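Every protein chain but one is kept in place in this view of the complex.
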Amino acid sequence: MSPDGSPTDRLPTDRLDGFRELLERSDAALVLTAMAAFYLLFLSIGAILNYDLAGLISILGQVTFFTAVYALVVLALNLQWGYAGLFNIGIAGFMAVGVYTMAMLTAPPTGSPPGLGLPISVGIVGGMVAAALIGLVTALPALRLRADYLAIVTVAISEIIRLTYNSPAFSTFTLPGGIALGTGGANGIGNFPSNPVRAIYFTDPSSAASGTTPIGTAVFGFFENVLGVFRSAVIVDLTYGLVLAVVVVLVYTLLARVGNSPFGRVLKAIREDEVVAKSLGKDTNRFKIKTFMLGCALMGLAGVLWQGFGTGAVYPQAFRPELTFYIFIAVIIGGAGSNTGSVLGGAVFANLLFLLPQYLPNIIEQTFAIEADPNNFIAAIGPIAAGEIAPLLGYVLNQRLPALRFVFVGVLLVYLMQNRPEGLLGHRTETAAAVDLSEGHTPGTGPSQAADASGAAGGEGGVDDE
Amino acid sequence: MSNTGAEIERDERDAATAAADDADDQLLRVGNLRKEFGGITAVDGASFAVADGSLTGLIGPNGAGKSTTFNCITGIHEPTAGEINFNGEDIAGLAPNAVADRGLVRTFQIARELAEMTVLENLMLAPKRQQGESLYRSVLPTFRNGVIEEETELREAVWESLEFFEIDHLAEDRAGTLSGGQRKLLEMARALMTDPDMLLLDEPFAGVNPTLETKLLDRINQLRDEEGLTFLLVEHDMDIIMEHCDPVIVMHQGRVLAEGPPEEIRNNERVVDAYFGDDI
Partner (left out) sequence: MEPYARGRRLVRDQPGLVVVAVAALLLVGDLIGKLTGGGLTPARFGGFVWDGLVIGLLIGLAGIGLSLTYSILGFANFAHGDYISWGAFSGWAVAYLLAGIDRYAAGGLLLIGAGDGPAPGDVGVSITNTPLSIVAGLVVAVAFTVGVSLLVDRVVYRPIREADGITLLIASIGVAFALRYLIVFFFYSGRQGVTDISRVPSYDIGGVVINAHELTIVVVGLALMVGVHLLLQRTKLGKAMRAMADNRDLAQVTGIPVEGVIRTTWILGGGLAGAAGYLVVLTQGTIAYDLGWLLLLLIFAAVIMGGIGSVYGAIVGGLVIGLASRLSLIWLTGDLSSFAEPVAFGLMIFVLLFRPEGIFGGVSTA
């Protein structure tokens, strides 16, 4: 998802129409253009806020990271809901299982809470498998249920998972065989291995002071000497963002293959009319369970990459149901059923609804120099009678902007359901087949009897219009 | 299957017994089938058999229980009681996909096209046991080549079928945009793509023009003669039934009223009463 390939600013004006056509035809061009726009937006924000180059790189890293992690979870949900119509609102729970399992497998046995000290790769795979298995346990009985019941069951399971990790009961515990493990209770786990990307740059990934690898020396040297950037952390973060972008591309490819295959065709049929799919001999429950498990595994992976290596610490509060609803809003923005829409929806949500509001107060304050900072609503609204609006603005910007963002998100969701239930970006149809179906039609090569009969029936229009 | 005049008026119990006698050439056997919804009995002890390789007609006034019988046979509804035997195997209460998997496939009275999918996708869905229906084969590089190969072959078959049913000009349209008659054709084409042993067709000619109807009937007869397919056909058009089906089963008020060759059914007083009498 690098913006570099996007040639927006080099296009002559007379070729704009051609470019629009390209966007309509090519999903990659559409995503890259959108990302270029977001990068530009946030670079401008950084410029307004007088960030130095390190600050600008940092903001680019943030944009890349949040776009990628949102896109990842939204793709996973789209597989379940958009493809198979499985209304899962327990996403946060499955993400938690993924990252907690990874953390418990990889945390050092001597730490607090203790882990098993296994390699990171085992942790990642283990997290995905655990999330898939919890998905299986959920799906096996629950798939018989109506969509709204499945919703209630999944949200309840997600809360059970969160409360279990939150409980002091498993803060540390001992497995049979004397192996100690722990969830850390309400404090979570903070001592699992550091982001594997750091191993590219540092000889000891857990410490930036340990000395740099040859690559680290070269890259950091370039940034220091040529660009004057001395904060290695922003370079590491940007690198991780780019690695995540690659993961998104891989997952996208995976899901595109799932969609463009006989498997995806059956899912599409299930979503439309499950009875028809069954009447054609498809064991729809098996398809649904597999899809649900794959989606949960990807959610587990997203948990590992987001809250695990992204945040660097895991704690139960990160998996409140709000997280689930963010993902839903993103999928609805993109239009359920479309993978490209999912990536775009994730990008729109991450940048415009999640990141932008974090920078907005700073920009407004810098522009308008608002100093008033009342600590309650009455104190903010009282001075309006005297014509003073600054206290209210100060209250909104300094005290309540996060809350207003949620209000806005809620209103947006209602608006979408009332006006664009197919998604802001419209309903995109992606044909479910591994080959181009329109090919292979060579008129006249059909059975000769067909040609004869069709001649007898008068060519086209072999049926009555009703 | 031989039918004598006496057989026509036997009651259901005899039918079941007789059916058991010559089980060898009977592909589908329904015995004392009952289906209740709440307090309403839709099928009330129906028994009949369909011979292997036959084109059997199923007729009866509205509300006779034909569609419910279809739904019970194909697993859409769970029978309240009774036996359903297909190809020597008890299939009563099996899930619809299990029934279809055994080679017994149906079409619906009101066509159930997959509206958001193209006509091509509708047909590509149907063939059974596609390699690509396995998740890992669809995804992993080497296996996917096999999937693509199979898809290419299926595509050929699908286009041939579309040409035969004269809906190839609609191939890339969403199925929801088709007319009623076209949807019927799509459904029959789709059912045939599953390569079934027996087809249950629920009013397949409604909305189809007479020329194509004749052609379809020819095709049905051809499939029956050359490939040994068995058909059970629900149809309101008496001319079609009387001309093409043998035997004909008549249902009335949830039971089998008569069963026999068309000429005998036509002259059967109870059948005439059921259709034109006061009790409907």
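Observations, loosely collected:
Note that the chains are named A and B in the order they appear, and that numbering of residues resets to 1 at the start of each chain.
We take it that a contact is a pair of C-beta atoms (placed from the backbone, for glycine too) under 8 Å apart; a residue touches a chain by one contact, two chains touch by 3 or more.
No experiment lies behind these values; they were computed from the predicted model shown.
Only one residue from A:49, A:156, A:247 or A:356 touches the chain missing from this view: A:156. Only one residue in the set A:78, A:166 or A:338 touches the chain that does not appear here, and it is A:166. In the complete complex, the residue from A:76, A:92, A:128 or A:142 that touches the missing chain is A:142. Annotation: of B:80, B:152, B:179 or B:253, B:80 touches the absent chain (contact as defined above).
Although one chain is not shown, part of chain A still touches it, namely residues 87, 141-142, 144-149, 151-153, 155-157, 159-160, 163-164, 166-169, 171, 325, 328, 332, 374-379, 382, 400, 403-407, 409-414, 417-418, 421.
The criterion applied here is as follows: only the chains that are shown with their structure count from here on.
Work out the mean CA point of chain A and of chain B, and you get 46 Å between them.
Across the interface of their complex, chain B is touched by residues 254, 257-258, 261-266, 268-269, 272-273, 275-284, 287, 290, 294, 429, 431-435, 437-441, 446-447, 449-451, 453-454, 456-458, 460, 462-466 of chain A.
Taken in their complex, chain B has these residues touching chain A: 74-76, 95-98, 100-101, 105-106, 108, 112, 114-118, 120-121, 124-126, 128, 130-135, 138-139, 144, 147-148, 151-152, 155-156, 158-160, 163-169, 171-172, 179-182, 184-185, 190-191, 194, 207-209, 211-212, 215.
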